[in-house]
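The other protein chains are all here in position, but one chain of the complex has been omitted.
Labels run A, B, C and D following the written order; every chain starts at residue 1.
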Amino acid sequence: MRPKLGVPIVLATVVGLALLVPRFGGDYYVHVFALVFTNVILAASLRPSLTCGQLNIGHSAFMSIGAYTSALLAKNLAVPFEISLVCGALLAAAVGLAIGYPSLRLRGVYFAMVTVAFVEVIRLIAQLWVSLTRGMSGLSGIPKPSILGMTLTTRASQYYLVLGLTLVILLVLWKLEHSRLGLIWKSIGLGDNLAQSLGVDIARHKLLAFMLGCFFAGTAGAFYAHFIRFLFPPEFGFLMATNILVYNYVGGRGHFVGPVVGATFLSLLSEPFRGSPYETIFFSIAMLLTILFLPGGLITLPRKLAELRWWRTASSPTPSPAA
Amino acid sequence: MRSQRSRMLACLTVAGLVAVGPGITRAQDVVKFGVSTPLSGPAAPWGIPHKNATELIFDEINAQGGLDVGGKKYKLEVVAYDHKYVIAEGVATVNRLIAKDGVKYVSILGGAVVKANEEAVNEGRVLNLPLAYADGLVSPKNPLTFHSFPAPPETTSFWKWVKQNHPSLKRVATISPNDDTGWWSIKVETTFIQKLGYETVAKEFFERTMTDFNPVLLRILTQKPDVISVLASPAGSVGLIIKQARELGFKGRFIHIGQVDTSVVANIAGKANVEGMWVHGFVQTPLPERIKSWQTRYTKKYGEWNATSIDFANPAFAFVAAVKKAQSFDPKKVADALGVVEFDNLWGKAHFGGKDYYGIGNQIIYPMPFSEVKDGVATLVTQLLPPHN
Amino acid sequence: MPLLETRDLTRLFGGLAAVNGVDLTVDKGEIVGLIGPNGAGKTTCFNLLSGFLRPTRGSIVFDGEDITGLRPHQIAARGLVRTFQLTTLFQEMTALENVLLGLHLHSGKGPRQVLFSRRDFPADEIARGRDVLDFTGLAAHAHQLSRNLPHGHQRVLGIAMALAAEPRLLLLDEPVTGMNLDESGRVMDLVKTIRSRGTTILLVEHNMKAVMGTCERIVVLNFGRKLAEGTPSHVSTSPEVIQAYLGTGVAHA
Amino acid sequence: MTPALFVQSAIIGVSLGSIYILMALGLTLMFGMMHIINFAHGAVYMLGAFVIYYVFFQGGMPYFVAFVASMVLLGIFGYLVERSIYRPIKGGIEPTLVALLALTTFLQAAGYPVFGQLDKHVPPVFPGTRNILGVGISIERLMIIPVAAALVIGLYLFINNTRLGAAMRAIEQDKEAAALQGVNVHVVNGLAFAIGFALAAASGALMAPIFKLDPMMGEQPLLKAFIIIILGGLGSIPGAILGGLMLGLIDSIVATALGAEPAFLLSFVFIIMLLLFRPTGLFGYAS
Partner (left out) sequence: MLEVENLWVRYGTVEAVKGVSFSVPAGSIVSLIGANGAGKTTSLRALTGLVKPGAGELRFGSTSLVGLAPHQVVGLGIAHVPEGRRLFPKMTVLENLTMGAYRRSRADVASTLIMVYEHFPILKERGRQLAGSLSGGEQQMLAIARALMSRPKLLLLDEPSMGLSPIMTAEVGKIIRQINALDVSIILVEQNAMLALTLAQYGYVLQTGQLVMQGKAQDLLRDEGVKKAYLGL
């Protein structure tokens, strides 16, 4: 089942290509891919929570917390980027704890509704707390990211920063998913009673998965703040929240790369349609078709295609191993 | 393993296709002008005339062979991208214009988007002719930004006229969207009218998505205002405010400072309810010949008429005039020319000024019509220049 | 001192008593069967013992500690582990993963081991997981997705998971449902082996042949109350029990 | 706040609440039967309003005819959505949710090119104001109340007194048992979609002459409807009615006293608090 050589080769190729983007892509694609990676972090960080069976439609709220915290610390108190980023992520996780702890006993749709409500609460706070966030004027003048006191002035250096962040976060999430922790999350999603009977403290683990997601969403938000350098409360609304969820479903829930593929595909899908007013229409049609015809997400597309080809060449139906 | 690899390959192919993107090579004598504006979504009614007006002016110049600079004819081309009024998209599109399309002149629409791009424009040494209400945009720190639209400080002059001609009006209530635009316009206007001796009895803000203004209006009406100033609120909101205020028994006048099409407002508010409304920057009768002709040309090319296009043609007019004057496409030289050139827009003579007020003369100044709605028609009362020159 | 002791264990649903004043004791090293017709309250009883339901009245003492009202994972951590009638395992995981999950309680690995080890799981944990699979005869299927295993293997895997949690008292809920004679015989042998390794067992089962052949003591429930208790031969000849099971006919009118 | 102001805002609140109730009823009905949250509800509200625009204003038909047309057309649309989206997904709650989100995005985005960029308007059907308890209230606002009440009563009678209504309640309680009584569950689910959509269309149709029309107009009412059904308890019809009324009053009275945004924030905070202390809402029952 597990490929021995294939995965490292593919990984190396992808990372290699990613490293080459600034070389050949020019500033614009550097910019685009930096945003793609931000989306990848957001989508992938939602996965642990989804794996636990928690339908979180409020992830953008935590991105927003990370973004505003880091931006304000850096702008008002001249806190170095590394620290403000971590503070943003930590505050997002702490708020995640505060909202997650009491809502743990809510299941399924109720939990989803709390998260929807929470997105609106955070957006409104960002909008109304004018003295802090400058509300609907938008928060500008956010310093560029820096590392060890060196400001990353070029787009390319910021791109490498987010690429690094993405790789580290994906690696951490990958490790966690393939450790006992990941197994426990999966078990909670598959059957929480059975997991409990084996001694799993499901409340604690759900909370942990949720907070972890908040932490990384906060990280993505913090990077975003110092990259775009302008924060506007409506950006982190319901639309962004649902997009993050959609990345997971369109990419596919069945494998770790699902949200990565989903976020990449859907973020890049808008590129060919930049000048067209029909971009959103194409986007939504792609979403709908994927859900209806590829219930396992885009990651099952190669298998589906292979099956189709197989059907055409074969004269007899596939003998299933179970039959 | 096969499936994993092909999965990855599929992703890469998508990435590759995107990277190649639409064609880039163009002839040498074409000059590109970037437009980053909302072409879809709720703000599209501003973005579409922005793009259309610019294209219409350029097309007319191209039809005459192009723009003559240093004895050579250059064709003008609009490269427009949709930012949907989303900041991330706004930053990405401007970046694309500058970094990928190599554009040296842009016109960005929308206060928040313009602000988010302030540094990109300054650092990229790109000339920006934005259309936005945003406090602090016209400032010595943005020497290449030439604001091509009358902002709240330019539109207050009519209060002097009101004071002279309607001395009985004393109490003014203001209501505006809860954002930069709203705050700024209320701040500017209240300062101005308080100096004139008016009493500001209410300052209310509303969410742009709001449709039920009853709660806000109930608060306002308890203060018994003579006039309600809706500042530069969007036409749809203004229509609803007027309609609901009348239903709640308000008998006084409304003032709008932001070039709103009163027929659009009347559609929602009801014709009788807008009677007597004052509007700055919009007129229906008597219509200047130049605007009549513009309306014909615009409608011929795009079908649906949009009065917003009248003022949103400013960036193109200013750009063309400045290039002609500078006889160069160098943004710096064009910028220098913009500072001194006087040109025609659809209302009359226009120039960039306002140094006394802003500290830099980068704000467009031109006479704007001030009208009153009579029998449902916005009838010209007077034409007014901004309080500063 | 008994390993498990309940006093006046009662659970009401609405006004109805699903379990009504049951006193149950299980001694260390015993295999006890809990039987009774459908709806007699056996599953409710299990849910009370394992903490999925709170008793309306009464107490549960496990190894000298009052565990009434503890949450399921806390009870499991004390060595009282149960299996389920329906969801016996995680279908989308391999057999080994299922067992590794069972090991959860007794692996004290911190985040450092999780993030910085090259392997997904520490070698000793995998070895322990394999031991459990060996012991239950599933070693050959370690990397198969459990939903692809035959039914009999799936049920055994359910027991293997519980075993991995190293219970002192194992509650088995219908371990041989849907098995043929052969399979159920093997499972009951496994149960005996588990006991011989020091785990006490309380099981609910409808397959009487399996129950009678394995248990040393049987408790019969009917309408939520304890109807009879004793050795298999005593219970199976008790007229009350036979009546409860086979039911009463209708008098020919 | 003066007494007159209070009365005025309370009446407006009831009228607003009536619209909220219509929105929330459809949502709660669909949740009760299929355990799905219809994220497309706001888009349907918008379409319902646009039917009024085209049939009543552009087409010149009487308002009543347009109102019925709006409910019928969107009802049919609802049935088609059940067939083409809900049924193929086979009841998966999360995929259905994502698919409905996609549908919403599509309808909103397609709305601009189809309906035009500028805000649309529909002339008032019941112009003028009326003096009630010394304060002026617009007649069209007042008219919402009886129309919404009639629809609520109609729905109540339908659900409690007709065979199909009974089938809907039966599915809500036990889908399989309902099938065993001879209920075609697919058809009745389709009916629930149709009714839910028709109610959303009705609220859009009622609001069309009062507010302006644009493709995004459904967003706010959808959020309001979410709040209401959480407040009232998912799946509970009395809960939706009480919740709608409460929110209408909060939105009007609190907003008049403190401003619209604090009122909105307050209602959200209220919801979160409520969910934390009474997760099933005011009228909900644990599943």
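Everything that follows uses one rule, which is that contacts are C-beta pairs under 8 Å (C-beta built on N, C-alpha and C of every residue); 3 or more make two chains touch, one makes a residue touch a chain.
This is a predicted model, so every value here is computed, not measured.
Taking every chain of the complex into account, the chain not shown here touches C, D.
Screening C:54, C:151 or C:192 for touch with the missing chain picks out C:151.
Summarising the interface, chain C meets the missing chain with residues 16, 37-39, 91, 147-151, 154, 174, 177-181, 206-213, 223, 236, 242, 245-253.
Contact between chain D and the unshown chain involves residues 163, 166-167, 169-170, 173-174, 176-185.
In the analysis below, only the chains that are shown with their structure count from here on.
Under the contact definition stated at the top, the chains bordering both chain C and chain D are A. The minimum number of touch steps separating chain B from chain C is 2. Greatest Cα centroid separation from chain C: this falls to B. Once the centre of each chain is set as its mean CA position, chain A and chain B turn out to be 36 Å apart. Residues of chain A found to touch two or more other chains are 127, 277-278, 280. In chain B, the positions touching at least two other chains are 40-41, 44, 178. By the document's touch criterion, interfaces exist between A-B, A-C, A-D, B-D. Within the complex formed with chain A, the residues of chain D that make contact are 31, 35, 37, 85, 88-89, 92-95, 97-99, 101-103, 105-106, 108-110, 112-113, 219, 223, 226-227, 230, 234, 261-262, 264-265, 268-269, 271-272, 275-276, 279-280. Chain contact summary for the complex, chain A toward chain B: residues 3, 6-7, 9-10, 13-14, 17, 24-29, 31-32, 35, 127, 135-138, 140, 155, 224, 228-232, 235, 257, 261, 264-265, 268, 271-272, 274-280, 298-299, 301-303, 306. Across the complex, chain A is touched by residues 50-52, 71-73, 76-77, 81-84, 87-93, 97, 100-102, 104-105, 107, 109, 114-115, 120-121, 125, 143, 148, 161-162, 164-165 of chain C.
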